[in-house]
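Just one protein chain is left out here, and the rest sit where they should.
Letters are used for the chains, namely A, B and C, taken in the order the chains are written, and counting of residues starts over at 1 for each.
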Amino acid sequence: MPQNVFPIDQTKSMFEQETPGHNRWHPEIPEIATVRPGDDFRMDCREWTDGQIKNSDDANDVRDVDLMRCHVLSGPVYVEGAEPGDVLVVDILDLGPHLPGTAPDELAGASWGYTGIFDKTNGGGFLTDHYPDAHKAIWDFKGIFATSRHVPGVRFAGLSHPGLIGCAPSADLLAEWNRRERALIQTDPDRVPALALPPNPENALLGTLPQSEFDRVAAEACRTVPPREHGGNVDIKNLSRGTRIYFPVYVEGAKLSLGDLHFSQGDGEITFCGAIEMGGFIDLGVDLIKGGVAKYAMTNPIFKPGPVEPRYSEFLMFEGISVEEDGTNRYMDATVAYRRACLNAIEYLKTLGYTGEQAYLLLGAAPVEGRIGGIVDIPNCCATVGIPTEIFDFDVYPSDADLVTRDLGRQASTTG
Amino acid sequence: MPQNVFPIDQTKSMFEQETPGHNRWHPEIPEIATVRPGDDFRMDCREWTDGQIKNSDDANDVRDVDLMRCHVLSGPVYVEGAEPGDVLVVDILDLGPHLPGTAPDELAGASWGYTGIFDKTNGGGFLTDHYPDAHKAIWDFKGIFATSRHVPGVRFAGLSHPGLIGCAPSADLLAEWNRRERALIQTDPDRVPALALPPNPENALLGTLPQSEFDRVAAEACRTVPPREHGGNVDIKNLSRGTRIYFPVYVEGAKLSLGDLHFSQGDGEITFCGAIEMGGFIDLGVDLIKGGVAKYAMTNPIFKPGPVEPRYSEFLMFEGISVEEDGTNRYMDATVAYRRACLNAIEYLKTLGYTGEQAYLLLGAAPVEGRIGGIVDIPNCCATVGIPTEIFDFDVYPSDADLVTRDLGRQASTTG
Amino acid sequence: MPQNVFPIDQTKSMFEQETPGHNRWHPEIPEIATVRPGDDFRMDCREWTDGQIKNSDDANDVRDVDLMRCHVLSGPVYVEGAEPGDVLVVDILDLGPHLPGTAPDELAGASWGYTGIFDKTNGGGFLTDHYPDAHKAIWDFKGIFATSRHVPGVRFAGLSHPGLIGCAPSADLLAEWNRRERALIQTDPDRVPALALPPNPENALLGTLPQSEFDRVAAEACRTVPPREHGGNVDIKNLSRGTRIYFPVYVEGAKLSLGDLHFSQGDGEITFCGAIEMGGFIDLGVDLIKGGVAKYAMTNPIFKPGPVEPRYSEFLMFEGISVEEDGTNRYMDATVAYRRACLNAIEYLKTLGYTGEQAYLLLGAAPVEGRIGGIVDIPNCCATVGIPTEIFDFDVYPSDADLVTRDLGRQASTTG
Partner (left out) sequence: MPQNVFPIDQTKSMFEQETPGHNRWHPEIPEIATVRPGDDFRMDCREWTDGQIKNSDDANDVRDVDLMRCHVLSGPVYVEGAEPGDVLVVDILDLGPHLPGTAPDELAGASWGYTGIFDKTNGGGFLTDHYPDAHKAIWDFKGIFATSRHVPGVRFAGLSHPGLIGCAPSADLLAEWNRRERALIQTDPDRVPALALPPNPENALLGTLPQSEFDRVAAEACRTVPPREHGGNVDIKNLSRGTRIYFPVYVEGAKLSLGDLHFSQGDGEITFCGAIEMGGFIDLGVDLIKGGVAKYAMTNPIFKPGPVEPRYSEFLMFEGISVEEDGTNRYMDATVAYRRACLNAIEYLKTLGYTGEQAYLLLGAAPVEGRIGGIVDIPNCCATVGIPTEIFDFDVYPSDADLVTRDLGRQASTTG
C-alpha cells in the first residue's frame, strides 16, 4: 500500500482537520507533504461540498448548499525538484470511494454518492433554464456498479476519476485569472447565475497558511470552480484509473492538489452538482520531465486515458445543432449544440417513462459520450451525446412496437 | 449486390448526368428513385466538390474552389408509405471509395482522397485566423488504411461515413431555416467568412426539376453546408459502416439524399475542406416507424453507431478551455474550448517535426475524438481532443528523452 | 486500386483458368506473378470448393462435395529478394466478397456465402459424432452484415479473413510433413473420418507446372487441409482486414499463396465446411525482414490483428471441461474441453428455439470466441466458447421469465 500522505479524519469537516486541505487556488498555500519523483503515495479526499449532501429522499440540502466551502481539496503536495517550466507526470494508479471503516455511513463515498441539480439561484447548471429547481438522485455503489432508487432501470460501471486536479498557479498566472474573470463579470455583473466567481474570503480554507497571511491571500485566491490552464476542475470523465497526466508546473515543488472525486460522470457533468459525487481515496505516482513545458509547447495539461474504462459498445446518440430553443441561430456555437443534444436525449428518455429531471440526472451521472460533430459548417455546429444502452435493463431503441408504460418512480425533490 | 438506384457516370460532372442529383435542399426536388420499406439499395456518390480537387502537390485548386457547386448530392430517394411525422430508419450497410473500373484515376475516391484547408476568403475553417491560406494533403487508400505523402509518419484505418445525409425539409421547415439564417447574417452582413450562406441560384443543381420551376425553387432552396433538424451536413464521423440512423420525415416519401463521403474524419472536421474527401458508393437499407417523431419526441436524428469502428485504445488527449487566444474569458463557450484544445494539439505535434498545417490537416483527417469536458464550471468550458497514438510510426508520448529531429516533409501549398 | 496480379474469370472453374492456381502444396509449383518488397497488389480468389456449393435449400451439394478439388488457392506469388530464412511481412490491406459485376450470382461470394456441416463419411467435423449428416445455411451479405434465412434471429458484422495463407514449403519441409502425417495415419488407417490426408493426385491442380512433372509432384504434394509450420489453413478468424502477418520463408521468392476466404467465422471453424465461405478479392502489401526467422526464433507465423474487428462487448460464455460425453476423464485435453463447451452452447441455444444443427452452424459462422481457460489443473482442462449476444434480435440471457416459444425455422438439410 503506498504511504498515505494526506490522511483525513472523515468524522470531521475539512476545516477541522489537524492538517486541513484548501478550497481556493493560491501559490502560497503551504504544502501538506513532500514527495520525490518516482514516488507512489495515497491521499484521502472529502466529498467536494465537505459533507453537506445527505443520503435522503429530499433535495433541500442541494437547494441550500453553501458553495463558498467548495471544493475542499487534498494537498498541495510538494514534489522535490519540480521547477516552473517542468512537466509533472502524474499516474492515477487507483481511486475509489471510502474504504470500509474509514468513514461514517452518512458521508457521500461510504458506499453511496449523489447527483444533484442545483437551484438556478444557487449554482445553476447546464439546463438551468429548463430545470431551475433543486433535485437529487442517490446512487448506491455495488462494487464497480452504481444503481439508484431515484433513477431505477439502470446499472452502470463507474468511470471513476478526480473531477479536479492540478498544480498551484504562479502569482502571475493567478493575477491573470483574476483579471480576465473580473472582466467577464463586468460584462453582466448582476446575472443569475453569475458569469464567474471572484475571490471571496467567506469560508475560504487555505490549508496551514499562517493566520497573519489569511486576509491578503484570501482576497487574491481564485475560486476552484472553473478549469484553467493548470487543469483544475476540468471534470473530464476519462481521467480515470490508470490515466497518465502531464501537468505544467508553475511554482517550486509543483504543489499538486486534487479533489471532487466522481464515482462516474457523463461528458459535460451537465447537472453541475454533478457526476456521482463522493469522498474516498486516490493513489498517485509522480515523475518529472524537466523543461517539458517549452519542450512540448504546452499550455494546458495533456493526458493518456487509462486502460480499464467501462467497455460499452452500443450507444444511442442524439444530435443537436446550434439553434436556440426559441429558433435563434447561433454561429458555430458548440455549447448550444450540446445543450440541444442533451435536451433531445432527455425528451427521448421521457417517452420511456422517466421524468425530465431523472433523465437530466442520468446524463450527468452515467458514462455518456459528449462529442463535437461538424464545427465548420456555417452557421451550425453539430454536437452529439451518446448513452450506452447496455446500462438499461429494458430495450431503449426506437421500434415499431408500442411504447411500454413504465413506473420509473422519480428523483428526490425539495420539500416544504 | 443491392440494386444501384443512382448510378453515376463518373467521367462526367454531376451537372451532366442523365439523371443528376442536387446541391440545394428543397421539398420539390423530384425523387430519382422509389424504394419500399425493407429494401436494400446502392447509390453512387460524387466527391462533394464535383471533382474540382486534384491529386497534385499544390493547393491552388483548394484556394480557387467554386463552393457554389457544393455539395453535389445523390438522391432524393422516395420511400413508399413515408409520411410527415414518421421516422425513416436507415441502415448504412456499407460504403467505400470508387470500386475498380468505375471512376477515372484523377477523381478523388479512386484510391485516393484529400484534406484541404480553405483560404480564409473562400470558405475558411475552424482555425482560419491562425491558418488563413489554402493547403492540402493527398491521402492514398491502401485497403482499410490511409497514408499521405504530405503527412508522413502516420497510417490509420478509415472510419468512413457520409458527411451529409438527411430527408428533404417541408416547405415550412425550409422557410424557418431561411428566416433564422437570414436573421443571423443580418447581425454582421459583411463578415468574412460569412456568418451563413443564403439561397443562391448560381450553380444551383435541382435534379430533374422542370426548368420552369427553377428560378422560384432556386431562390428558396437552402444551401447544404450547415447541419439542421433533418441531419444534413452533420459531419459526424461515427455515422460509419453498420450505423442505424433514425430520421424525422417531413414530406411524403421522405426524400432521402446524401453525399460528401469521407474516408475518415476527426471530430469537428476542423479543416472544413475537410475530412478525407472522396466519391464512391453507399449501400443502404430503409424502414419506417410510423408516427415515430411524436412517439419518440424527436427533433433531430438519433443514431446507433456501427460495430466496426477502428478499435484504437491509446490516445493522447489535449485540453482546452474557453479563454480566447488574447486572454478574453468567454462564458461556457465549448467552441472556444475545442479550438484551444486543437491548437494545443497542433503546437504539440509541431514539436515532433510537423508543420502547423500538417498537424491541422491531420486533426481533420484522422479518427480523433473531440469531447466535451466540464460544461458547467463557470465561467470556463473544458473540451478535449484525443489523437490515437497507434496511428504514428514513431513514439509520440512526452518523455525525458531528447526530442528527435525528423524531416516530415510538408503539405501541399499554393503556388504562383 | 492496387494491380491485380491474379485475375480470375469467375465464370470458369479454377482448373479452366488461363493461369490456374493450385490445390496442393509443393515448392515446384510455378509462381503466377512476381512482386517486390514494398508493393501492394490484389488477387482474386475462388470459393474454396471451386463453386460446388449452391445457394439452395438442400444440403445435397455439401453431402456430395468432391474434397479432392479443395482448397483452390490463388498464387503462388514470388517476392523478389526473398530467401529461405527471411520473414515475409504481409499486410492484409482489405478483402471482401466478389465485387459487383465480377462473378455470376450463383457463385458463393456474390452477395452470399454458406456454412455447411459435412457428412461424417465425407469430411466430418468437430461434432461429427453428434451431427453426422450434411446440413447447410445460406448467408446473405448486407454490406458489413450477414443474415440467413436458415438461421433467423441473428445479424452480425463479418470478421472477414483468408482461412488459408502461407508460403510454399521447401522440399525438406514437405518431406517432413508427409513423414509425420503418414505415421499418424498408420496408427488407425481405416478410421472414418481419416486421421489425415496423404498426397493424392486425383484432381490435383498444380498451377502452370509442366505436364511432364505432374505425376512426380502430385505424388509428393501435400494436401491443403491442415495448418502447418508455414501457416496454411490456420482458420484464424482474427487474420482480418488490417492484419500484419510475419511468415517464415522456405524457398526463393517465398511463393505466397492463399484462399478459402471467409466472410465470418467462429473460433475453431467447428463445422469444417465451415465459417461463411465465399470467393472474392484480397489486397496485400508485402515486405521482407532479412534473416528474420533466426533473428526472432520463429517456427510458425506471428501476426498482429487489424484494428477494425467487430467491436462486440457483451458475450455469453459457456464452459467445457475435458471429460468425454460418456464420462471418461481425459488428461488436460483442450480439444475435448472445447467440444464440451460448444455442445453446452448448442444445448443452450436449443432452449431458445434453434435446432441443434442451426446452433452448430451459428457457432461456425458468427464471430464467437473460443478460449483456453485453465490448462494446468490436473486432470481437467477448461475451455470456453463465447457468443456475442448483440448479434441476436431477441434477449438470450438466462432469466426468471418463461421461455418464449419461437419458430426459428430450420437449416437446409439433405433430400432424397
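Following the convention adopted for this analysis, a residue touches a chain if its C-beta (ideal position, glycine included) is under 8 Å from a C-beta of that chain, and two chains touch if they have at least 3 such contacts.
Computed from a prediction, not measured in an experiment: that's the story for all the values here.
In the complete complex, the residue from C:A33, C:L99, C:A219 or C:I375 that touches the missing chain is C:I375. Within the whole complex, the absent chain has one touching residue among A:G306, A:G364 or A:P379, and that is A:G306. Touching the chain that is not shown, out of C:I321, C:L362, C:I391 or C:A412: C:I321 (per the contact rule at the top). If you put the hidden chain back, the residue from C:N60, C:N238 or C:T414 that touches it is C:N238. The set of chain B residues touching the chain not shown comprises 311-314, 390.
Summarising the interface, chain A meets the missing chain with residues 1-2, 4, 40, 91-94, 99-100, 110-111, 142-145, 157, 241-242, 283, 285, 306-312, 390. Those residues of chain C that touch the chain absent from the view are 87, 89, 124-126, 163, 176, 179-181, 183-184, 193-197, 225-229, 231, 233-236, 238, 246, 267-272, 274, 289-290, 292, 295-305, 307, 313-321, 323, 327-335, 337-338, 340-341, 344, 347-348, 350-351, 369-384, 386, 389, 397-400, 403.
As a convention for this text, only the chains that are shown with their structure count from here on.
Taking the mean of C-alpha positions as each chain's centre, the chain lying farthest from the centre of chain B is C.
In terms of their C-alpha centroids, the spacing between chain A and chain C amounts to 50 Å. Centre-to-centre spacing of chain B and chain C amounts to 39 Å, using the average Cα coordinate of each chain. Shared contact sites, meaning residues of chain B that touch two or more other chains, fall at 307.
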